[in-house]
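A single structure is presented below for examination.
Now for chain A:
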Amino acid sequence: MSEQTKTIFSRPEGLQETVTHYCPGCTHGVIHRLVAEVFDELDIRERTVGVAPVGCSVLAYNYFNCDFLEAPHGRAPALATGFKRLRPDMIVFTYQGDGDLASIGMAEIVHAANRGEKFTTIFVNNAIYGMTGGQMAPTTLSGQITTTCPAGRDVSQTGEPIRVSEMLATLNTPAYLERVSVDSPMQIIKAKKAIKKAFQYQVEGKCFSLVEVLSTCPTNWGKTPAESTQWLRDNMMPYFPLGLCKSPDSKEGN
Partner candidate 1 sequence: MPQYEVLWAGFGGQGIMVAGQLLAYTGIKEGKNVVWIPSYGPEMRGGTAYCTVVVSDKRIGSPIMSQVKAACVFNRPSFDKFCPKIKPGGLLLVNSSLINTTTDRTDITEILVPANKMAIEAGNVRAANIAMLGAFVGATGIIDPKNLEAVIHEKLGAKKAVLGTNLKVLAQGLEIGKKGIRQRQKA
Partner candidate 2 sequence: MAKVLMKGNEAIAEAAIRAGANNYFCYPITPQTEVAEYLAKRMPEVGGVFLQAESEVAVGNIVFGAASTGKRVFTTSSSPGISLMQEAISYMAGAQLPCVILNIMRGGPGLGGILPAQSDYFQATKGGGHGDYRLLVLAPSTIQEAVDLTMLACHLADKYRNPVMIIGDGMIGQMMEPVEFPENYTEPELPTKDTWAATGAKGRKPRVIKSLFLDPYKLEDNSVVLYNKYQQMKKDEVRFELYKTSTKNKVLIVSYGTMARICQTVIDELEEEGVSVGLFRPITVYPFPEAALEKEATRKNIDTVLTVEMSMGQMVEDVERAIARRRPVEFFGRTGGIVPTPDEVKKQIKELIKKKHGAKTRQSTTKSKKKG
């Protein structure tokens, strides 16, 4: 490398040298990268254990360069609880989608958050079940078409989409909860900040932390990556507003 050139974009140490299986336009790759960069910046990779969900990111353990546990569907927060309770010196995070976290694993995440378990959850919300081929998720928007609501989600039958961060923010236990997006470079910078903060709180042993990342699923949405990003801005963001939901430093969020 000559003195004039400078590496401005390299693989963070927290990621393995593997090609991911994610579809074109999927944001898992970006989110993985942000988490891995935070490992490097906080120098925690060597004492971090991730918990992979059942969902599109089920194979996350092939991409992160740290120890990993593979959880049953929805139970990542339970595994993380068990691990962190026995090894409070280690950094534990779960990486979960909306089907995994907000449907089958709702009890586990709510109770882990309420107990104030000191791990971090990266919650990827793309309003659909990706892995199983685009079925309705608890976060599917009203009227959104999926394979199990082909006429659009009828909220009179299936309830309104669940705002996980806001719901967890109602718990009295201190926590750090923030919703971010990775639809633009500016948002990616903000997302990174939130993820770093979440891990920082864990490093300090302060509280449970969860970052909800709004994400796209071009394959199952049936939209091109560019259309997907626009759809996220037009439809998801109004219902799932970005920003801080709860901070351990103040009792109320904003």
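Here is the rule we use: a contact is a pair of C-beta atoms (placed from the backbone, for glycine too) under 8 Å apart; a residue touches a chain by one contact, two chains touch by 3 or more; residues count from 1.
Per the selection procedure, all candidates are chains of the complex that A comes from, given by their letters.
As the structure is a prediction and not an experimental result, all values here were calculated from the model.
Visitor: Just to confirm the interface: in this complex, chain A touches which of 1 or 2?
Guide: Candidate touching the shown chain: 2.
Visitor: Looking at the complex, which residues from chain A come into contact with candidate 2?
Guide: 16, 45-49, 51-52, 58, 61, 64-72, 75, 78-87, 90, 107-108, 110-111
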